[in-house]
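Some chains omitted; the rest stay in position.
Think of it as A, B and C in the order they're written, each chain with its own count starting at 1.
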Amino acid sequence: MAIEIRDPIHGTIPLSSGETAVVDSAEFQRLRAIKQLGFADISFPGATHTRFLHSLGVCHLAGEVFDHLFKVFPFSNISVRQRFRQVFRLAAMLHDVGHGPLSHTTEEVMPPLQDLKIGLYSQLRATKPDAETRATHEDYTIKYLTDSPLSDVLKANFSDISPVHIACLIDKSLKSPDDFFMDKGMDFRPILSQLVSGELDCDRMDYLERDSFFTGTNYGKFDRDWMISNLIPHMVDGKYYLGLNRRALYTFDDFLISRHHIHLMVYFHHKCIVYEEMLNRYLTSADCDFRLPSSIADYTKYNDFRLYEHLAASPNQWAQRIALKKPYKMFAEFHTTAENTRPEKLRDTLQAQGIDVIWASSKVRLSKYHSSTPEDRAYPIYVIDQYDRWDVPTPIDQTTEIFQKYEAARIIDRLYVDADHHAKAQEVMATVR
Amino acid sequence: MAIEIRDPIHGTIPLSSGETAVVDSAEFQRLRAIKQLGFADISFPGATHTRFLHSLGVCHLAGEVFDHLFKVFPFSNISVRQRFRQVFRLAAMLHDVGHGPLSHTTEEVMPPLQDLKIGLYSQLRATKPDAETRATHEDYTIKYLTDSPLSDVLKANFSDISPVHIACLIDKSLKSPDDFFMDKGMDFRPILSQLVSGELDCDRMDYLERDSFFTGTNYGKFDRDWMISNLIPHMVDGKYYLGLNRRALYTFDDFLISRHHIHLMVYFHHKCIVYEEMLNRYLTSADCDFRLPSSIADYTKYNDFRLYEHLAASPNQWAQRIALKKPYKMFAEFHTTAENTRPEKLRDTLQAQGIDVIWASSKVRLSKYHSSTPEDRAYPIYVIDQYDRWDVPTPIDQTTEIFQKYEAARIIDRLYVDADHHAKAQEVMATVR
Amino acid sequence: MAIEIRDPIHGTIPLSSGETAVVDSAEFQRLRAIKQLGFADISFPGATHTRFLHSLGVCHLAGEVFDHLFKVFPFSNISVRQRFRQVFRLAAMLHDVGHGPLSHTTEEVMPPLQDLKIGLYSQLRATKPDAETRATHEDYTIKYLTDSPLSDVLKANFSDISPVHIACLIDKSLKSPDDFFMDKGMDFRPILSQLVSGELDCDRMDYLERDSFFTGTNYGKFDRDWMISNLIPHMVDGKYYLGLNRRALYTFDDFLISRHHIHLMVYFHHKCIVYEEMLNRYLTSADCDFRLPSSIADYTKYNDFRLYEHLAASPNQWAQRIALKKPYKMFAEFHTTAENTRPEKLRDTLQAQGIDVIWASSKVRLSKYHSSTPEDRAYPIYVIDQYDRWDVPTPIDQTTEIFQKYEAARIIDRLYVDADHHAKAQEVMATVR
């Protein structure tokens, strides 16, 4: 049965009956108990929104973006159009399905990748992981898609799409097993992949607006309508890439900077950071007995609720601090774009006096262009001028100056101590330059 | 330390250092893990907002309402003004602190009231409960205020206010132990009580807007600014009651109807209702071992997370249906203002065929005036005409016609069966009038 | 050239190249200088929005509503679908094109209808107006559509639609000249007409939300997404009417009451009303030389700017009061549902003392059902239950109780005097019951 989901961001989100079956699976429902922003609700208490609704939002945007991009595009026939649209929506919906509880910090207690036994990797990936490689949430996503009850739901509901094709749009390192993404000799995988995961993808378009809304800040607002209206499919050497009409180039700048500022002001809020540090201390403690299972059936039971209940029951001091909301307190904060020796000096001075210090260093760059993988670089966004035939479509990092302007990473160093030592730490700080 | 909390509804909420200490208590932090709308996020996935932020919102509105009402009011001195404002903000902030996990349904497993050992009741209440009376969340609230670590935080931070005074604003049945609420021989308890809990209180003013925002619907929107600007303190026989300038009377009508419609469309959504029914079936099952403790220290550990983890671990079929999101499915829905025999006939017919049916009947009235306690009736809202001296201030239920218009309760009957029996149930329905 | 218009209510509004040609006509551009709410910006200074953007919004909603209603509807072929959608969008866009300057008050100075020489009326209307009948803004709309440069733009850009068909959707009293609205023997004119002008039309759906937004009040908010998702085409005797799924019936109630309350609180604001009264006094003054022309080419030059400039230049006291924003001031306001003799007594008493009084009586009913024309009654909205085959689709006024609840008209009487007489008027009021 087709249903409609109500979302404060996108209004009514319609889902087909096949998509509804996916949403109803235990694997996808698990995302209802995984908050989108981990510990951010500590500082921004409205931010209790979940990866469940975010994932539906990304799926919805994927449909909207596809319809704009290919409104009048001459695919061979309607079924090609529908197939591409559907695989894109599913990849968008499921890109986060393997996410661990609370935040990326729990990747610390994921098992070795080889324990997940992901058959697809041996077939479609060039490189093999070594025995020590730890699984990531992306690996769980691929596992869910290709070897779990969710795979069966996908196969039962989408006869012309295989879970592998969905996986190919989420993981750029997988080889396409067939010509699924081809039409009239042209390859549509690059543009669809870019929109699932790239500098200007549906994931970001959803979460920036959503995180702004639920935190009650304005950093992530950007001009989504104008951006989407100005996306263009652009062909180079038989492959379609994402193109952007030049008249939306400042909109793109604004989008990147919005993302940069929401990172600095929300995701890097000093309270969120200290909770992540405390969780890390717990997960790496000798007495920590919280481990994420390699069995995908078991993994489905692990969510924020279970982790919070685990922490509440543990005698470990870091678990208790999280459970009882008694964090270490910040006494120093430094913003730089370069190395800074003062945090280390401060920490050492205090520790020499027997005061335990958490030193957290958070680093963000404006863009994936500054830190991208070979796969990302292989899929550029092209800027296209509609007025001027002399203006050749050019990769976006050669068109806007924003990447040069924000080339340097932004580093925020913070030092925290127990509330009882806060006054002492401030004193010490006044003496150490 | 005074802090500021960011809220998507009210913007920045400033808290004094004393209030911050209250917010930092484990008792108040517990509300972070209790969703405002219980199961409503099943149908409206944005509605994951918590009683924590709602409580802060009510406190903030209390401050705003107080400042408007008494802007130029000649209290004896500034400390009286501050005392009244502070006790009102604290009552607003703490009115829900005893709320049970998830929804009112868990009151089913609360202990006998006498086990809570609330000393205050024997001193300040006229009537005594009998041995069978079960505790409610309001009782836990009074317990928290007057006999828990939270009481100590209150006493330590507010030297001129006793927790009993806060309790008096939350529970109208408690006798005032002293002249705390008196100034210049006039009693301010009625108006402050009404604004903590009444037809037009800060609780409703916050949750209507908040629930609209997080669900993404528009039902709860009303003209808050205009309403607050038109509140007036009105004295009758030495007591101050809430007054409303007549020019905001339609705003009041709109407010009541907004509340009525959000009840019908959101709180009574058929999916929320079936989850509550299933939870009730679990909690009343012979094999249910979930009980809320009478020890207030233990109670602080009970929140939505714990209940969800409990359900996930229970073999009981209703617990599992909730945990795995496999609810019974609605096949019939009737809206009436009168008794309707068809639901019962339908249920009996199906059960005679061995099909289990959940029959849920939800009833809402426009207003507390239709179902109010003697205490509520003792505190009327007065409507005041600013132009016409012949127009005597009159209780609001004699001024607007809205109460007559909506006198009848609205009843929604729904019938649900297991998804496997849904087709059969529809067939039966087609034969039973 | 197809264009996109940015609207704070609907986001991006795409227009086809034919529609763009209509929008670019001088006749449609004229609406840029006619405010949607006449004098409402006096009290709500944000409300400077125009009939231009409102008309585009209604057109946009028409497309959305059509696509929902007929998503999977089996029209004979795609060109029928496109023809119906297009004529509906054009009627929606042009429904207000003949509106006079500022507010309905200027209809006072419109010429006799026969001077407009609307050929269509003699062909397609049963009844003939007599010589005294004054033209209304609806007549100018029909004139624009069928006999003006705008008609030529329509004919040049829409080969399969005649302006008469657009007129038929705006004016229910016109006979259809051909079988344009028929497909497979069924008549689609009723449902399309209802959505252009009816109890639940695109006009209202746009202006309620828009007026709320620009005034900064919340009265007109309703749950548009849910309403539109629940519209259904319903056939009776070979004609399609608008149907509403029962599950959106409270949404409909909320919509009607929202409209009622925005009327009472915004459109009937006492300052707007006195400006309309003063304009009426000017337009009916002996020395008034402002007349609306019967020539459609001249009429195109008449907008709010021209009227305001005319008023600024006139020596008439009412014109000057409007121009200089020196209105009479209200001293009495009465809200009733029945006749009230006190306003008249007050006025007479003051006028006997030589004090001029403006007495304005504003009356609103909840719904067109209470005051509808035979044409409106001929096109009912049907309520359809999706669960229960025993529940026969029924006209909405027999399904919801809202019409009975709000049967009585709401009357607001106000009395205004010059600011210099305000104190005196208040004194008199205190003596007259």
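The definition used in the following text is that contacts are C-beta pairs under 8 Å (C-beta built on N, C-alpha and C of every residue); 3 or more make two chains touch, one makes a residue touch a chain.
Bear in mind that the values here come from a model prediction, so they are computed numbers and not experimental data.
Each chain in view is the same protein; 3 are placed here, and the whole complex, as held in this structure file, contains 4 copies.
Here is the rule we use: only the chains that are shown with their structure count from here on.
Touching chain A and chain C together: B.
In summary, the pair chain A and chain B forms a contact in which both copies contribute largely the same residue numbers, shared numbers making up over half of all those used.
Among the other chains, the CA centroid farthest from that of chain B is the one of C.
Mean C-alpha positions place chain B and chain C at a centre distance of 40 Å. Distance between chain centres (mean CA atoms), chain A to chain B: 37 Å. Residues of chain C in contact with at least two other chains: 226. Of all the residues in chain A, the ones that touch chain B in their complex are 5-9, 11, 24, 26, 29, 32-33, 35, 41, 43-46, 48-50, 52-53, 56, 213-217, 301, 304-306, 308-309, 312, 324-325. Here chain A touches chain C in the complex through residues 4, 6, 11-12, 225-226, 229, going by the rule given at the top. Of all residues in chain C, only 217-219, 221-224, 226, 246-247, 249-251, 253-254, 257-258, 261, 264-265, 330-333, 335, 337, 387-390, 401, 405-406, 426, 429-430, 433 touch chain B in the complex they form.
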